[in-house]
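Let me begin by presenting the structure, written as C-alpha cells, before commenting on it.
With one protein chain held back, the other chains of the complex are shown just where they sit.
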Amino acid sequence: MEKDIIIDLRNINIALGGQPILQDLSLYIRNKEFITLLGPSGCGKTTTLRIIAGFLQPDEGQVIFDGSDCAGVPPHKRQVNTIFQRYALFPHLNVYKNVAFGLKLAKLSKKELHDRVTEMLALVNLTGFEKRTISSLSGGQQQRVAIARALAVRPRVLLLDEPLGALDLKLRKDMQVELKNIQQQLGVTFVYVTHDQEEALSMSDTIVVMDEGVIQQIGTPKDIYDEPKNAFVADFIGESNIIDGIMLADLKVKFAGMTFTCVDKGFAKNEKVDVVIRPEDVDIVPAARGVLPGTITSATFKGVHYEYIVDVQGFKWMIQSTDAYAVDDVIGIMIDPQEMHVMKKSKYSDLIGDYSSFSDEFDELSNPEEDDDE
Amino acid sequence: MKRRNGFLSTVYAGLIFLFLYLPVAVIVVFSFNSGRTTTNFESFSFYWYVRLFTTNFEAQAALRNTLILALSTAVITVLLGTLAAVGIDRLRRKFTERIALSANNIPLMSPEIVMGISMMMLFIFGGALFNQQFVLGFGTVLLAHITMCLPYVILSVLPKLRQTDPHLAEAAQDLGCSQVMAFFRVTLPSITTGIASAFLITFTLSLDNFVISRFTAGPFTTLPLHIFGQIRMLVRPDMYALTTLIFVMMFLLLLGSNLLQARAAKRQNKHT
Partner (left out) sequence: MNKRKLPIGAALLNAPFTLWIAIFVLAPLVLVAYFAFTGNDGRFSLEWFEYIFHPARRETYLRMFGDSLLYGATATAISLLLAFPLAHFMAQSKPSVQRVLMLLIMVPMWMNFLIATIAWQSILEYNSGLINNLLAAIGLPRLRMINTPGAAILGMVYNFVPFMILPIYTVMARLNVQLVEAAQDLGASRWQVLRRVIVPLSMPGVMSGIVMVFVPSVSVFFINDRLGGVRLIGDVINQRVLNETNLGAAFSLILMLMILVCMLVLNRMGDREKGAFVT
C-alpha cells in the first residue's frame, strides 16, 4: 500500500494575509483513489488543493509528487489538473477549442488531438457540441466541458474544487454518479473538495474531514460516519445527538442519569466523554418499556420517515422513526449498545449543543454556497 | 428601469437633440454652399470639397499630421495603459490601489488649459536643461496627448480585467501555459473589447484636441490648430467641408464598432 502513494503532503504550513490557513497538515493520497477534502468554508480545503496544483507555495513543508519534491515547479509543469469552482472555461473559445487547449500546448499531432477531443467529448456525453460557444451551454454542460478539458491532457491527478456547487440538486445527484463512473473508468486519482457531507459520503474512497486548517479525521465514509473521532466530525457528518457522559469503566458509560452498556473501552476511569448517538439509531417505544422517558416537542414528516425533537430530561434529542407520534406524546427510548459511540472530549465538545434551537432553514442558511478560504 | 416614456418627455428629448444637432446641420448644409459665407446659402455645390482636395495644401498637411498624431497616440497609449491596468489590477493592497487610481484621476480632473501649459512648461524647462531652445514639435505634442489619454485607457481596460475570472488564467496555466503565455492566450482575449474601445476613445480624443496641442505642438500643425488659424480671420465653408468629412468618418467608425459589438452579442446569445 505504501508504495502506491502518488501525493504526499508533509507538515504543510501556510498563512495568507497574516491568517494561518493550514497548520502542520500531513496527508498522503494513494494512486487511483477518490479522496474528498470535506469541511466548512474557511477550513483550508481549497488552499490545500491550490498547493497541490502549484498556485500557492506553502510557507513550510513539502509536497511530494510521485516520489519527487515539487517545490518551485510551476502549475503548468505539474501532472495535475484542476476543475475550478465556476469551471473557468475560456469564453472566447468554443467547446472543441476549450477541450483542445491543453493538447495544443502539449503539441499533439492534429489527428491525435482531434481523436482525443472527440473521445473526451464522448466520455462526458457532449458529442455534437463541438462548435457551441460556452455561453450557450447550460451549467451542467459547462461542467462537462470543464471535466473533458482537464481530463484531455491525461493528468495523473484531477483536483476538483466544489465542482457541483453551482448545479441544482437533481443535476448534482446525476453528476455525482457520472463523476464516480468516469473516475473508475479512467483510473485517475480524484482529489475532491466539498462542504456537502452527503456528496462526500456517497462518492469517496477516503474522506478527510478538516476544520480551521487542521485535519480532524481521515477514513473511509463508513469509518467517518460510524466512528467519528470527535464532536466536530460527528456533528458535521450527518445528524448526531452528542451527550455529555462519564466512562465508569470499560464497556460502561453513564449519561442522562443512567448507566449503559457500550462497546467502547480504553478510557481512563471516570473520564468525561462525549457520547454520539445517530438519530436513526434510537428506537421509540411506549413510555413504560423505554430506558429513558421523553416528550415529543416537534414532529416533521420527511417523506421516508418522521423527524422528532424529543425532550429527554431537558436535553433535546433528534430521533428519526417511521412510526407516527404527535407533539406532546410521552414516549420511551431504547438504544442498542453498539449504536452508542464514545469519543474523547475535544475543543468542540462545548460548542455543539443539543437540538433545542434546531431548524432546517437555519441549517441551510449557514451552509455557504462557496468556499471563501482562499 | 421600467419603460414608460410619455409624450411630453419624448418631445423634451427631441428638443434636446434638436439643440445638439442644430450646429451640425448648419455645418453640413453650408459646406455645400457655393458662396463664400456661412450665413447666406446661394446654391448647392461641391466647390469647397474640391478645393480642399486640390489646392488647399495646408489643410491637407494638417489633416495628415493629425491622423499620424492620433494613430501614434492611440497605439502607444493603449499599450502603456493596458500594461498599467494589468499592474493596477494586481495591486492587491487597497491602499496602493487607491493611490494609483487617484493619480490616474488627476489628468481627468484638471482643466485642459492647465494641462497644456503645465506640460509646455515641462518641455521648455527640460529643453533649457539640455540647452535646447526649440523643443516643441511632434514629439512633445505626442507626449502630451499620451498623457491626456492614458486615464481613459485605464478606465476602460481595468473594469474588463476586474470582470475577468482570475481562475481563467489559472486554468490556462493548469493546462500547460506559462504565466506570460496565459496572459496572452486567455486574459488578453477577454479584455479585447475594453482595449478596442480604449483605442477608439484615444484616437478621437487626440484627433479632436485643440487646447493641449495649442501649447505643446510648437510649429507642428494639427487640424484643429489649422482651423483655429483660419477662423481667426474670415470663416469660409472649406473648414465646414473638412469638419463634415471628419464627421462622416467618425460616424462610420462608431457605427462599425457598434455593429461589431451587436453582432458579437448576438452570436453569444444564438444558442440560448
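Assorted remarks:
Think of it as A and B in the order they're written, each chain with its own count starting at 1.
Quick note on the criterion: contacts are C-beta pairs under 8 Å (C-beta built on N, C-alpha and C of every residue); 3 or more make two chains touch, one makes a residue touch a chain.
Just so we're clear, the structure is a prediction, and the values are computed from it rather than from any experiment.
Screening B:Val75, B:Ala196 or B:Ile227 for touch with the missing chain picks out B:Ile227.
Remark: the omitted chain is touched by one listed residue; of B:Val78, B:Val135 or B:Leu150 this is B:Leu150.
Among B:Leu67, B:Leu188 or B:Val235, only B:Val235 touches the chain that is left out of the view. In the full complex, chain B touches the hidden chain at residues 1-5, 9-10, 12-13, 16-17, 19-24, 26-27, 30, 37-40, 80-81, 83-84, 86-88, 90-92, 100, 103-104, 106-107, 109-115, 117-122, 124-125, 143-144, 146-147, 150, 154, 166, 169-170, 173, 179, 182-183, 187, 204, 207-208, 210, 214-215, 223-224, 227-228, 231, 235, 239-240, 243, 246-247, 250-251, 254-255, 258, 262.
To be clear about the criterion, only the chains that are shown with their structure count from here on.
Chain A and chain B, compared by their mean Cα positions, are separated by 54 Å. Chain contact summary for the complex, chain A toward chain B: residues 53, 55, 74-76, 80-82, 84-86, 88-92, 101-102, 105-106, 132-133, 135-137, 149-150, 153. Within the complex, the chain B residues that touch chain A are 165, 167-168, 170-179, 181-182, 186, 189-190, 267-272.
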